[in-house]
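Here the complex is missing one protein chain, while the rest keep their positions.
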Amino acid sequence: MATDLIVQDPSADASAPQTGRVRRRAAGTSRAPGDKALVAAPSTWFVWAGMAAFLVFLLGILSSVIVDSFGKSWFASWLPESFTTEWYSKSWERFDLTHVIGVTLVVAVSVVVLSVLIGVPAAYLLARRDFPGKKLLSLLFLLPILMPPITFGIPLATVMYNVGLGRTLWAVILVNLVPSVPFVIMTMTPFIEQINPSIENAARMCGASMRQVFTKVLAPLLVPGILAAAILVLVRTVGMFELTFLVSGPTSDTLVVAIYRAMTSAGGGEARQLVSAMAVMYTTTMMVILIVALRFVNPTQLVARVKDSRED
Amino acid sequence: MSTAVDSRRPTGDPAGSPRGAQRKSSASLRHRLAERGIDTGLLMLVPAAVFLIALFVYPFTYGIGLTFQPSVLQQEKWGGGIFANYVAFFKDPFIFDSIWLTMRLALPAALFNVLVSIPVAFKLRGKFRGKRFMTTLLVLPITLGTVLTAQGLLIFAGRQGWLNRFLMGAGIIDEPLQLVNNYIGVLFSLIITGFPFAFLLISSYLSGIDPSLEAAARTLGADWKQRFRRIILPLLAPGLATTFILTFVLAFSVFPSARLVGDAMGSTRVMSLMAFRAFGEQNDYPMASTIAIMMGVVELAVIALVLLWRSFLYKGSTGGKG
Partner (left out) sequence: MAITASAFESLELTDVGRSFGGHDALVGLNLTIRAGEFIALLGPSGCGKSTALNCLAGLLPLTHGTISIDGKRVDTLPSEKRGFGMVFQNYALFPHLSVEKNVAFGLQMQGTPKAEMKSRVAEAIALVKLEQHAKKLPGQLSGGQQQRVAIARAVVLQPRLVLMDEPLSNLDAKLRLDMRTEIRRLHQSLGLTTFYVTHDQEEALSLADRLVVLREGRVQQIGTPAELHDKPANWHVADFMGYRNLIDLTVETVTGQDVRISGAGFSLNGLAAQPVSQGEAVRLAIRPEDLTVVEPGGAVRDGNTIDATVAVVEYQGREFAVGVQTAGGQTLHVRSAHAPQIGDQVTLTASASRALVYRSNLDEDASGSVPELAAVRA
């Protein structure tokens, strides 16, 4: 078994062939995926086939919407009769997308900034300190993530309407904070725990005040974590339907809610292609965000990366 | 605001103003509080605590209170005084059955997402060319969002869609399959949106297991099946439980897809739809809160069961970078 691992190792780093080999050997599969094997285990084929099916489905869904958004009279045929871009301009005017996208961006950016500002200090304390009521507080922070959004969303929306915030931009931002702040806390707490506390102590012993410790030492170390958390919050907020839907009104609908309303509006909904065009715009935005994000941070390696920079 | 501060200082001087006491013998009070882990650093918690109380604890308790103030209509229809909403919830089959309808969607979807993620995460674990591309592709559905997934499914898997067209063209079926506006459509959309989350989480748990443990098992003569069953699985199990909970939560609160690709008044009449119907269409806030809170209760019951199971599992470190 060990021999086939050493024979060929195309993907190992040239700079560190040793570690590459060790890692490969430690990999759990009988044959590491990178090895060019002629005969793979049946389980491998099964996994690849399942993934292929998933991707075909995914691409089918995606391209259906794209083709539809450009198609003219597409009914009982493989492709529409002709192509046009007019659905985009029509939907843009019909749904006032300039406004809707503006709202979406304002909401998303406000939620990201606020939840990072509120969440990171709390995450820092939860990671570093012990104090009475810490367990209760952690549990409370966990609840909004664990509960269905509707469960706290409906009482919260009722309160919003009671205090006259209903259908306003503020209401949309506030309800979206409820799952976002705990989300930032939950992702940042383990990240901060990974940073060696004596680094902060060292900074203080060098004469840095608490504020300087935060700005000069912690902040640079926290940037990758904050970036990752912020991107995930951004994606979640842009995609958050339930909570926004409960409190938003015509002037404060985000893009998802606008699409939903278009699909379900009375009278059988809007023309399908209009919705498709909006959906494509939505997905393109999200995809750009996510692809840019993945270039900077690899969510699966978040934790490991910090550890690497620590020598002990 | 004041409650936030008070709740963090249960050890403050019971009698009189703590501020006065502080001035008298600053060292001793400071010492006593420091011993319990309380000092000015805790002020960093204030924004989060205020946020939590104003936007979560208060509305939630308010909502619970609201459930005991049923509308006249509910009281007349179901009786039970202040419990009329709960009586309605359990007695009205239209509402009560939604529990079962929700479970029927959420449990299989969550289970499928977790179970399928394990082998996929496993295969994608090592380093290989195009790994980043594969990961990106698998994570892509996150960008689609529930609404676009619904729209895509309606077109792609509809009666005129490419899927049916292909299956008929290939001679596998004669009649177009009914894949949307029913149970299957919603299940599909739950898998498509939930799978990437499950995959991402399980990948990170897997990377947290120290590879040398497996190497050790290998030197002790365990083949890959034994290594998986005896080493990886026990270490991964707590992570699996967490992943299951999170994907279950996602699937349990299904709302847009149940409405858009499902059969909203029939087989996919899930709890969140019922809650929203009471909230947005009937404007019966107490009843809406009741359904919403019962929804939370049902979900937390499932989570509690999973956590109970998890508490029997190994909980320590996974020995790796994690």
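Letters are used for the chains, namely A and B, taken in the order the chains are written, and counting of residues starts over at 1 for each.
Operating definition for what follows: contacts are C-beta pairs under 8 Å (C-beta built on N, C-alpha and C of every residue); 3 or more make two chains touch, one makes a residue touch a chain.
Small disclaimer: the values here were computed from a predicted structure and weren't measured.
Engineer: Please identify which residue in A:L59, A:A208 or A:A271 touches the non-displayed chain.
Structural biologist: A:A208
Engineer: Of the listed residues A:S89, A:N162 or A:S198, which contacts the missing chain in the full complex?
Structural biologist: Looking across A:S89, A:N162 or A:S198, the contact with the absent chain belongs to A:S198.
Engineer: Thinking of the whole complex, not just what is shown, which of A:V47, A:L221, A:L234 or A:A279 touches the missing chain?
Structural biologist: A:L221
Engineer: In the whole complex, what residues of chain A lie against the chain that is missing from view?
Structural biologist: 196, 198-199, 201-210, 212, 216-217, 220-221, 308-312
Everything below uses one rule, namely that only the chains that are shown with their structure count from here on.
Engineer: Counting in whole Å, what is the centre-to-centre distance of chain A and chain B, each centre being its mean C-alpha position?
Structural biologist: 15
Engineer: Sort out for me which residues of chain B touch chain A in the complex.
Structural biologist: 7-8, 10-11, 36-38, 41-42, 44-45, 47-49, 51-52, 55-60, 62-64, 66, 116, 119-120, 122-129, 132, 135-156, 160-163, 165, 188, 192, 195, 200, 203-204, 207-208, 211-212, 214-215, 218, 224, 227-228, 232, 245-246, 249, 252-253, 255-256, 259-260, 271-272, 275-276, 279-280, 285, 288-289, 291-293, 295-296, 299-300, 303, 321-322
Engineer: Considering the complex alone, what residue numbers of chain A touch chain B?
Structural biologist: 10-12, 20, 22-30, 32-34, 43-44, 46-48, 50-51, 54-55, 57-58, 60-62, 64-65, 68, 75-76, 78, 117-119, 121-122, 124-125, 129-133, 137, 140-141, 143-159, 174-175, 177-178, 181, 185, 210, 235, 238-239, 241-242, 246, 256, 259-260, 263-264, 272, 275-276, 279, 282-283, 286-287, 289-291, 294, 298-304, 307-308
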